[in-house]
Structure formats: structure tokens, C-alpha cells
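In this view, the complex is presented without one of its protein chains, the others remaining in place.
As written, the chain order gives the labels A and B, with residue 1 at the start of each chain.
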Amino acid sequence: MATFGRAVGVTPRPGFWGYLWSWLTTVDHKRIGIMYGATTLAYLLIGGLEALLIRLQLAHAESRLLDPDTYNQVFTMHGLTMIFLVVMGFNSTLFNLVVPLQIGARDVAYPRLNAFSYWMFLFGSILLNLGWLWGQAPDVGWFGYAPLTGVKANPGLGPDFYVMGLQALGVSSVAAGLNFVATIINLRAPGMSLFKMPVFSWMALLTSFLMIFALPVLAIGLIEVMFDRLFGTNFFNPEAGANPLLWQHLFWIFGHPEVYILVLPAMGVISEVLPVFSRKPLFGYPFVVLSGVFIAFLSYGVWAHHMFAVGLGPLANTVFGITTMLIGIPTGVKIFNWLATLWRGELKFKTPMLFALAFIAVFTVGGISGVMHATVPSDYQQTDTYFIVAHFHYVVAGIVFAVFAGVYYWWPKYTGRLLDEGLGKLHFWLFFLGFNLTFGPMHLLGLWGMPRRQYTYPAGLGWDFLNAFQSAAAFLMALGTLVFVINAVKSLRSGAPAGDDPWDGRTLEWAIPSPPPAYNFAEIPVVRYRDELWARKYGPHGERAHAPGTSRRPLSGHNPGGGDGRASDNPGHTDGHGAHIHLPNPSYYPLIVAFGIALGMFGAVMLRPVEVGGLGPLGWALVGLGTLITVYGSYGWSFEPAG
Amino acid sequence: MARTDQKKPNPAADVGTEQHDLTVTYIRVAAVLAVVTLIEVATYYVAMARGLTVSVLLALSAVKFALVVLYFMHLKFDNKILAFVFSGPLLLMIAVGIALMALFGTLIYPGPVW
Partner (left out) sequence: MAQVERAAEHYTSTGVHPSKLLMWLFLGSDCFFFGSLIATYQAYRGQSLVGPHPHEVFDIPYTSISAFVLLMSSLTMALAVNSIRLGKMGATRIWLLLTAMLGSVFVGGQVFEFTTFVHKGLTLGVNLFGTTFYVLTGFHGAHVTVGIIILLSLLFASFLGRLTPRQAMTVEVAGLYWHFVDIVWVVIFTVVYLLPY
């Protein structure tokens, strides 16, 4: 425990409890990022286990390994876990760890709000999973279509945990989104105009906007489901003349921007890794950035492509078919710019690079099947089959490649240690092979008519072999992930020290020690160029990058090839050790407020009748208690003296 | 080239600046708001073609909306970033809302079922 603390740059206080308290009250973005990372990793393993259960069930026709009820819970939780807890969790991890350093800031704009986002994330994830304890985890698919979520079709607690778990996670994301927009807009180092900012931070900005502006729509949809279940409203009640399709609309108006919330940070990671491991600047930076902006806006105009087969009519289908094809264009622009970055680069095939290259390949495949879905008549055949499952795993599970690229790339910075290259490559090949052998055949199965969201299938339809094959292949991915966990543990225990700049990086986070000191930069740097660190090391146009005698050297106050060699050119290294820098005080109010909100939301679930596992009207006591705690925490937060 | 921790000073523009007394402006705006509300209610009672009623009412409420945002919320005089950050989502939501109404058949409103 203490060694981990030292590894991440924090000196443990005396005693275990003092150490724990320091984590519970931290407002430091780096520690918050680590907490997000640890939580995300745990859910990656849980979600992966859920995936393996699905594959075990589907390995044989007419299998009864899992009964239909259990299967519905497992596949619902697999989707919810992977989307909301793993990918979004990983994005939050990276935003917290990387963004303030890349923009040359000491922390985010609202450190306590940042801590609140994490605790809300943790409690929300627990609330979402709490249903397992009742044997009633959400079982309505991650998309929760009405009227299946109605109290008539689903009297148990599953949909209630679904609604409240997602609401809690939504609060976390909106708070984080607000914080990171404020941070990126207002706390950039002097001289760093938006068009000099690293692409990852740009994508973080766009993702944060999307989070703020998409989650409220989901919140309303969820409120409507909850009110129907608890208070007898008629939002999705056909008997009162309502249209259950309203849920689908509201959900996908959120849902399509949501998938761009998932993928834009991943694209940001790729845009950081490729230039470093090609030793070339990103090709077409303005185009990559503007494509991201277009994608963010257009994402609000395509949602009904998830609904082509519900009967909206040819006009609606045509319009959304066209907009969906249009949104493929900016993504294509990014891919071509990445390829151009690689072209004639001095390529270094380290593990981060391998994962980044695989992401491009895998995402392109997923993008192509996406365009096939956008062709409305084709989609009439493909929808609700495994062809769709193939598509979204190639794009969304494809994001996992970018996740690992980011992990292997930034690991040394925050732990001060290197991950083992050999194990990394083993992880990569196992995962890449397993991924393609698992999800590739799903295209065929889909075209052969195998429907999705079903717990089993009849024998003799020609689907048997591929299903068994895919299930076996899934274990290769699991094995690869296991190799990663071993690598991570090994690195933390006895990995080689990383130094400040193990990859010869281009952006400011590599200019400070690994792990970074609490205050990040001893002096906030003044930025003059895009890829500011590369310019300081090798000149504004990288002229000295290939001069003889300037082999890559970690910056440690000595820069014989560039600048004038004075320590003050290196933002992380001055003799002051940041003694004059004020950091914000730790606080326990974020934790208290998050707990209060989560408790209140749990209380709302418990309002359901005792026969199904709730507490009935006694639930109001929990709601009331949660509200009181929230109010108390909010006042404490507002009135406590800061930093 | 030694740098201290002093960046280009760019403090939030509205701290410590000279403040003008805006009382008269606010009262004028409030008066206009009151009058427009009166006209809106009058429009409700005056019998005219449905399309005309709808257009007039929407236009009048847009005027009230704009007056509060621009003057009471000071957006007319503040940094353009704030205007961008608010009008972006506003316009986007209006567009999505119109699309939803079209999809549910209530945009070109056929009248109630009762």
C-alpha cells in the first residue's frame, strides 16, 4: 500500500487510517484519476466475466447453462458495465490524469467538484450493480425499451436499479463535463491558444460538451420511466394513448451523442500516440480538430438510425439515413490524417503503437459496417441480428484498443515505472487475435439470420460451429487481459524506473517528473508552439530531432542540443520545488454530498412494494435521509474555507 | 529568463471594475416585459386564424426570452464565449424538439383528438 502511494507520488501519512483518509478527502486530479482507473479496471474484469458467461451460454444450441431470466440480466449488465463503467470510466481516468498536465495547469477548475464526480461514479456503479443482491439486476438491455421497463411487464426491481443507477452516473458525468469545459477553456497555460492545444485535450473538451448536453435527455427519459413505475403516470402507457416509441427517441437522442462520448477520447489518444511513435507531427491538425467538432454537432442529427425498423415512415428514414452517412465523413477524415501521420515516419513499434494501429484497423472495419447499416433497406435485414452486434463491438470494443494504447503510453508518467515490453506485446497479440476471431464471424451469423438479444438458438440452422468457435476465441481476449494484469502488478512492484520522458514525447506532461509532483509544474510554462515540448527539445520545426549527437535523452535540466541549457527552460525543474505554490485543501464534503444523493436514489428504488423486494412507503425515509445528508453536505461545501 | 509564477494578468473582467447603476435600464426592460405579456394574453382572447395566433404568440415569447437573456442576464455585454456556450445548446434543442414534433405528427398540428 505504502509503496503504491510512493509510486504515485504521495507520501503516506502515518498509519493506515490516515492514509485512507487522505484518499477519501483528496481533491488532487492525479489521485482522482488513479481512483477512476482502479475502479475502471475492476469493472473491466467484471464486464469481461459477464461477456464470458454470455459466450459460454451461446457456445451450444439450446443450452440451459443460464436460464433466460439470468441471461437477460447478464447481457444487460455486460452492456451497461462496459459502456458506462469501463469506457466512460477510462475516459474520466485519462481526462483527470492527462488534461491538466497537457494544458499546463495545476489542477482542474473545481477540484472539489472533481472529487464529487468520482464518488458519484463509484456510488452510481454500485447502485447499478446492487440488483444482483436481490437476484434482480437490470434485465431490460442497456437500452431499456418501454414498455418492457413498465411495471406491468417488469414488476421486479431490475428496471428501478437501471433507472436510478444511470441517473447517479449521469450526475457524475454532467459534473465532470462542466468541470472539464471550464478547465480547458479557462486554465490553459499562457500562449496556449485552442489551436495549439494537444488533440487529446481538444477531444476531452468536445466530449465534455457532449456529456453536458446529452445526459439531461436521458435523465428525462429515465424520470418518465420512474414516474410510470412509481406514480402511475402515462408516459409510455398505450392504454392512455401514449406511444412507447417516445422512450426510444429520448434514449437515442442521448444515445447517439453517447457513443461519440465513448469514442472521441479514444481518437484523442490515437492522435497523441501516433505522432510520438512516428516521430512526426500529427498530419492535418486543424482537420482532425474540426472533424471532431463536426462529429459532435452532427451526432444530434442521426439518432433515429437506431429505429429504422419501427415504422417511422420513408421520409424520416431517408433523412436519418442521409445524416448517418454524412457523419461517417469526418471520421474518415481523421483516419486519413492518421495514415498520413504514419507515412514516412520513423516508426517505433512499441506496445502503445501496436494498440493504436490496431484501433485504426478495427475501427475502420466497424465504420464500414456502420455505413452498411446507414443504407436503410440493408438495415431492414441487418437490424436486430448479429450483424449489428458485430458492428458495435468492432467500434465500441475497438475503443478498448485505444484504451490500452493510452494505458501503455501514460502508465510510466503516473507510476514512474515502465511496463514490460515483452508482456505488452504478448497481451496485444492475444487480444488482437481473440478480438477478431470472436467478433469477425458475427458478421456472417448476422447475415445468416441469427437474432440478437436471445438466450439461445435452435440447433441445425448452421450457426452451431461459429458460435462455439467465437466462444473459444473469447478466452484469448481474457488471457490477454490477464497478461496485462500480471504486467501491471509486476511493474508496480519492480518495474524499471521510467524517467520523465521515456517515449521522447511531444506534449507538456512529459516535461515534468514521473510521477508528477503534487503541484504539477514548478513554474507554469509559457507556450509558443503546438507540440511545445518537442519544440523546446528540438527546435520549432523539429530541426534538431535528427541532428547527429542528439539521441533521445530524458530532460533532466540538461539540454545540450536545444535552448540554452538552463534549468528554467524546463518547466518541471527549478530549485524551488514549488514551495510557494498554494494547493487547494482536501475536503470530505464531496464524498458526503455524493453519498447523500446516492442514498436518496437508492431510497427511490426501495419505494417499490415489499412483495418485490422494496420497502414500500418506508423508502421515503431513505429518500428523506439522503436529501438531508445532501443538504448538509452542500452547505458545508459552500461555507468551508478553500485552499 | 527566470520565470516567476506570474502569468500574463488576465483577471475575470468583472471584478473590481467601475459599476454603473443599471436601475433605470432594468425598470424599462421590466415595463416592456409587462406590456408584452399583456399583448400575449390579449392575443389569446382575440379570435383569429390559428396559424396567426401561433406565430404571434411564439414571436412575443421569443421577445420576452431575448430581453431577459440579453439584459437581465447581461449576455449582450459579456464575453461572446458565454453567448456561444448558451445559444449552441439552445438552438440544438430547438432543432431536436422540432424534429421530435414532426416525428410525432404534432408539428403541423392537426388539432386534438377530443
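What to note about this one:
In this section, contacts are C-beta pairs under 8 Å (C-beta built on N, C-alpha and C of every residue); 3 or more make two chains touch, one makes a residue touch a chain.
Keep in mind that what you see is a predicted model, and the values were worked out from it rather than measured.
Check A:V98, A:V140, A:M203 or A:A219 against the missing chain and you find that the one touching it is A:A219. From the options A:L24, A:L178 or A:M372, the residue with contact to the chain not on display is A:L178. Residues of chain B that touch the chain left out of view are 7-15, 19, 21-23, 26-27, 29-30, 33-34, 37, 40-41, 43-44, 50, 53-54, 57-58, 60-61, 64-65, 68-69, 71-74, 78-79, 81-82, 85-86, 88-90, 93-94, 96-97, 100-101, 104, 106, 109, 111-114.
The chain not shown here touches chain A at positions 109-110, 112, 174, 177-179, 181-182, 185-188, 190, 192, 212-217, 219-221, 223-224, 227, 231-235, 240-243, 246, 250, 253, 635, 638-643.
By definition in this document, only the chains that are shown with their structure count from here on.
Averaged C-alpha coordinates put the centre of chain A at 35 Å from the centre of chain B. Those residues of chain A lying in contact with chain B across their complex are 181, 185, 189-190, 212-213, 241, 243, 246, 249, 253, 297, 300-301, 304, 312, 316, 523-524, 526, 564, 566, 568-569, 580-581.
Of all residues in chain B, only 1-5, 7-8, 81, 85, 89, 92, 95-96, 100, 103-104, 113 touch chain A in the complex they form.
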